[in-house]
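Dumping the structure here so I can ask a few things about it.
For this view, one protein chain was removed and the others were kept in their places.
Moving on to chain A:
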């Protein structure tokens, strides 16, 4: 049976709801006192186009949540986690987040030491294969890399590696993942890109 060909047929998995996520900030308590925050959606509120400008396409409530304020929200570890946690495993219909291949504490962002001008930033992701002889570690690493290169602005340098001590041939895999030319060559391979394309399908 095909199942027996898999490196790890019965991996440990995490519940979706337990994966780290950005919980919405506590809804602002300082909102319009007159509406007494209880049951905010109970009474419809319609903007008055004559005084306050014009109707907005989504209800103003929702906007307030999605765009809480004018502050700049920097790209952080959680955001990178959200970008790659939904990449699916080539063997299982499960995501790298569920399989704990990517973990929030293993993602780090380092801005370059030089002051603001260049804004070059490095995003490092350490992967934990489900078992130490996982033959697909390189493919998973490439998938993560491709995803991040598509989704992060150009000022980011992407560094994807296998976490130390979690894989028997970690050095070889890291060498492959870190070598630009080898990555580029691998991505010319249509079969490989097919597999990676499938892994990225679930990313939204």
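What we mean here is this: contacts are C-beta pairs under 8 Å (C-beta built on N, C-alpha and C of every residue); 3 or more make two chains touch, one makes a residue touch a chain; residues count from 1.
The rule is short, and it goes like this: contacts and distances are computed from a predicted model.
Colleague: Would you mind picking the UniProt name of the chain not drawn here, from "MMS19 nucleotide excision repair protein", "TP53RK-binding protein", "non-specific serine/threonine protein kinase" or "DNA-directed RNA polymerase subunit beta"?
Modeller: "MMS19 nucleotide excision repair protein"
Colleague: May I ask you to list the residues on chain A that touch the chain which is not drawn?
Modeller: 1, 3, 9-15, 17-18, 23-24, 26, 29-30, 33-39, 42-44, 46, 48-51, 53-58, 63, 66-67, 72-73, 75, 79, 83, 92-94, 150-155, 190, 194, 197, 200, 203-204
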